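One structure below.
A protein chain is absent from this complex, but the other protein chains hold their places.
Moving on, here comes subunit A:
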Amino acid sequence: MSSITFLCSKSNGSNNHSDVQKGKPTSAFTSASASVAVVAAAASGLLTIAIPPQQQSKVKAAAAVAKTNGHIDDRSDVTEPLYVDLGNGNVGGGDLNCCPASPTTVPTKTALESPMRRAGRRQRTTSIGNQTTTANPSECIIRANNRTIYTAGRPPWYNCAGQQVEPFVIGICGGSASGKTTVAEKIIESLDVPWVTLLSMDCFYKILNEKQHEQALINEYNFDHPDAFDIELLIDVLTKLKEGRKVEVPVYNFVTHGRETQTKTMYGANVIIFEGILTFHSPEVLKLLDMKIFVDTDPDIRLARRLKRDISQRGRELRGVLKQYLNMVKPSYANYIAPTMAHADIIVPRGGENKVAIHLIVQHVHTQLQLRGFKLRETLANSYKDQPMPHSLHLLDPTPQIKGLHTFIRCRNTSRDEFIFYSKRLIRLVIEYALSLFPFKLTTVETPQGVLYEGKRMSSRKICGVSILRAGETMEQAVCDVCKDIRIGKILIQTNLKTGEPELYYLRLPKDIKDYKVILMDATVATGAAAMMAIRVLLDHDVPEDNIILASLLMAEIGVHSIAYAFPKVKIVTSALDPEINSKFYVIPGIGNFGDRYFGTEPSDDY
């Protein structure tokens, strides 16, 4: 899982209120983007996201979207405005107005260097249109610029053996416009840790009463004072995040100076970065921080950045900005922020430009994480070796018959006719077995022989099949053969050749799928990336995790581990388990490309 979750609507609160006064559109954007949560492709597996570095900044700027807790927001059909052009948005080192309204997945530069990714993807013989569309406006999936963004994600805050691991919390403090966010981003980029959550203190501004609201409109409310923050709520949220629990983070609206009714859902992560101007002010918060960083930037530079940002980008007047700076920002820095420097473990002069400091911090975090048993991305691929297989895996009894069928379909010289016939037989066995894993209840029936018979019936008749196109479709017939009138949903997931990331192209599911038990079908599972994305899609449609059975003919151990690790309640059924994946992501010894062999679309020399 190579993803980093960002959370925070960093909107630099001390300024925004005055944009409102001027009626400039900036704050409208801020509030709109802040009110929605973006979570990205949890469904990524090990080979997830690899976005070229030049796209990264765009992704970071991704804002907007859809869903909180199963509720589908009407903004979900927004696709393009996700990205803010950063061209003129850079001020000093910190893109303060373009921070993500959270949480979104950001790939790190180093992601491209991981060994798995370097290996070329297997060649597809499919043609995929460049123009990707949202499957359905009401689906809670957003597609834009080669990325699929899910509105909820479940980061693996467990280690590979399923044990919960306490995240490492980094606090970043510093004066306004000192470059805290840049430092945070640089750290995230260099960390190369699957999940990082970025929490901004700006989310915790207090709700203003009418009088304070008035003051705010004329630059007289002090947003830089400790009393402006709801420290209690902040402690509560941070504590929960540290425990790896899901939290609802308030979304502060700088127009109304109140909280939005919607909240952002955040999950715990391997590393939590908490940044803000008064991060070190509360002793309780200090206790939660494992590492404290103070970004010390020269006051002149900070003022210069502020002026440039507020005047050129937000259209404010010099006088107002200066008045606010001199009356509140500067005194607050001297009174409340600068003294907390004493708590810092490390002071970073010049902010994000300071590469040596970032490097030292990253090294320290790495050491700390390793002490806690985290695996870094490079080792994640091999970390499952010698681990016991998860309990959610249900392997068909390896009878001679099943092995014999595998011999047929695995042999490269098997004709298509035989391949289809024997794979169908095997599929039937897999499906029959999968059905037996659904809950059953005892029942007594009358027999024509006059005796009562105690037997079992399935607790719920509501079963549907969902196939992951294209190879999963081969299993549909078997499901229809064993369940009368079963509904079949389809999900098309293809790997984007540019990014190496699985993407969702098509989705049709039964309307009330949340009430169904779902048999999710894919012929083979290698890394599990596509299966995990499909599971994620089902979960986004409110299918309870333990209602899902993933049925497959062949799985690689690593895929099973990845899926079980991310979705421990999903039952995994397969007829064979292979130990390895080769550099083209084929399972070894494997079957080859199942879909191509079944449908007869093999490229002339693919292997």
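Just so it is clear, contacts are C-beta pairs under 8 Å (C-beta built on N, C-alpha and C of every residue); 3 or more make two chains touch, one makes a residue touch a chain; residues count from 1.
Note that contacts and distances are computed from a predicted model.
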Given that one chain of this complex has been left out, which of "Adenylyltransferase and sulfurtransferase MOCS3", "DNA replication complex GINS protein SLD5", "Cytoplasmic tRNA 2-thiolation protein 1" or "Uracil phosphoribosyltransferase homolog" is its protein name according to UniProt? "Uracil phosphoribosyltransferase homolog"
Which of A:206, A:428 or A:514 sits in contact with the chain that's absent? A:428
Which one touches the absent chain: A:403, A:416, A:508 or A:569? A:403
In the complete complex, the non-displayed chain touches which residues of subunit A? 397, 399-401, 403-404, 406-407, 410-413, 421, 425, 428-429, 432-433, 435-436, 438, 440, 443-458, 481-482, 484, 582, 586-593, 597, 607
